[in-house]
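As you look at this complex, bear in mind that one protein chain is not there, while each of the others sits in place.
Each chain gets a letter, A and B, in the order it is written, and its residues are counted from 1.
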Amino acid sequence: MGRRLATIRGSALALALAVMSTGPGVLAQDGQYAVLMKTLSNPFWGAMGQGVEDGAKEAGIDYFIQAVESDQAAEPQLNVCNTMLERQPVAMITAAINSTNLLPCLKTAQDRGIPIVDLDANLDPAVLEAEGIEIAFRIGSDNVAAGAQGAEYLVSRLGAEATGPVLVIEGLSGNITGQRRAQGFAQRLGELAPGLEIVASLPGDWDRGKAASITNDILTRHPDLVAIFAANDGMALGAVEAVYAAGLGDQVTIIGVDGNSDAVKSIRDGRLNASVAQLPYLVGKQAVENVKKVLAGETVPKDIAVPTLVLTREVLEEGSEPLLQYVK
Amino acid sequence: MTLLRLSGIRKSFGAVQVLHGVDLDVGRGEVVGLVGDNGAGKSTLMKTITGIHRADAGEIEFEGRSILDLDPGQRRALGIEMIYQDLSLARQQDVASNIFLGREPTKKWFGIIPGIVDRAAMDRQAAEMIRRLGAHLPAMNRAVGSFSGGQQQTVAIARALTFDPKLVIMDEPTAALAVREVQGVLDLIRRLKSEGIAVILISHRLNDVLAVTDRIVVLRHGRAAADLETARTDMNEVVACIVGGSGAQAAAVHEGRGAAT
Partner (left out) sequence: MSSELARPGLWTRAQRGSVERLHIRLESLLVLLALAAVMAALSPYFLSFSNFLNILLATSTIGILAIAATFVISAGGLDLSLGSVMGLSGVAGAFVTVNLGVPWGLGVLACILTGALAGTVNGQLVTRALVPAFIVTLGMLGIARGLALVISGGRVIYGLPPELLYLGQGRPFGIPMPVVIFVATAIVAHCVLAYTRFGRHTLAIGDSEGAARAAGIRVDRHRRVLYTLSGALAGLAGMLFMARINSGDPTAGLNYELTAITAAIIGGTNLFGGRGSILGTMIGALIMGVLQNGLNLLAVQSYYQQMAIGAVLILAVFIDQYQIRKETRS
């Protein structure tokens, strides 16, 4: 029965021997940065990727970038992270899906002396401390400040004496970014305009469709809704559709966060009112620049905050704001 | 000595009552033919004997004891076997697996781990049984679904005969066979009788029934309409009982239907 079977057995054995005989780090690569994003389907991350690319080009750095199929694929991202470590990068720049899913991989990176960068501040400092993981730095927008800017814009539009119900659409449950934005907004709003009452704060899971459903439900309960703050643009745009479908476009002020290209288009069209633009392009670019410094032995701040910018129709049409060039 | 006694068996499926109180006796080593028109309830009646269907009312006694509360496995253990019309084989499993399904011999690994199927014993006994039947199968370790209809039936027959049955029920065993194979089945029935094994034969082919049986029971509209001694009856009488009235035209119609199967 054999020849075919014997050949297969033989090749399997050879393969096994080959695997066993090679250890890790067979090939030394010079200085590749590993960049792990959540998913590339959101233009936000696309812009960040662009920033990484431009930053790497300017700094003369070689890198490889990967993502997973959705921003909820926790274990797959962990698996990709482990695989990236196989390529012996000199730095790991990661945007974790939640505060714990990459822990085993980050520990391994730390054991191998590879500096870790928390891209867009997804890791919980308390968890990192408990796990004994030290990151080189975290870089991202100050999400609390971003939320606060959203509140400031709303108050500037409606007035400090305004009253009425407000809906907050949070991000993915448990995600720290979404939490900070919602908190920042709620706190500042309470300070500036106590008459504006947040009647609901619900998780939209970063999902456009889900945000639309939530908006519909809340509009049914509160037909006199005056404003919606969504923790990202995708959800804000979902809310926009729901509001306009209900014919309440003039009544409800809608604010998103991210400033991605879809949001910009909607603002120019006069549908979405404002978006607190993060500058993901800058985040990506500065992440790479700072990693280069770290590897060169320089000190960089542990918390690098990239400024945010409130985008409105006026700001876009005027076009004089210098940070606008970083809005992609 | 009565091996099997059915008294007043009733069975309904939902609103449709199929068996209206059937009485049937089978003696040791007796070959009883069960005939009737389509829908008379023959297969249903047999399945109440093997336990696939639960009779709604009535009594079933095997060797003098009631078996109504026993499940199909337990009834098989008593020696009641059936070769189903569709053979009821597990077509992706091999010959030995089918023959021993539900009663696989077991052994212990390393003397302590129990419940391991003893494949060697199974294969040996299965091959032996196939040989005793005088049959040739393409391979013992291939899925039986790849065999021809006749070969599959051989496996079904082997399954029914391997565990020393006392009663073998055959539901349309010759329906899909070639002429030579049909004779093989009839010879088998004669052999079983000579070994003291009782047989219930369900068949449309009245010539076959008249050839091998001791008695013929006619089922009509869910009742045992007639219980005839084979030696003292003939085709016309049997057909008349099946159809429920004498008439050569009816007989011809029935014969025509029977020959077509």
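Just so we're on the same page, a contact is a pair of C-beta atoms (placed from the backbone, for glycine too) under 8 Å apart; a residue touches a chain by one contact, two chains touch by 3 or more.
These numbers come from a predicted model, not from an experiment.
Among the residues B:Gly8, B:Pro138, B:Gly196 or B:Gly244, only B:Pro138 touches the chain that is left out of the figure.
Set against the missing chain, the residues A:Gln50, A:Asn101 or A:Thr312 yield one that touches it, A:Asn101. Although one chain is not displayed, chain B still touches it through residues 50, 52, 71-77, 82, 84, 86, 88-93, 97-98, 101-104, 106, 115-117, 119, 133-139, 141-143, 145-148, 150-151, 154, 181, 184.
By the touch criterion stated above, the residues of chain A touching the omitted chain are 1-5, 8, 11-12, 15, 18-20, 22-24, 26-27, 40, 64-70, 72-76, 78-80, 82-84, 86-87, 98-101, 103-104, 124, 127, 130-131, 173-174, 203.
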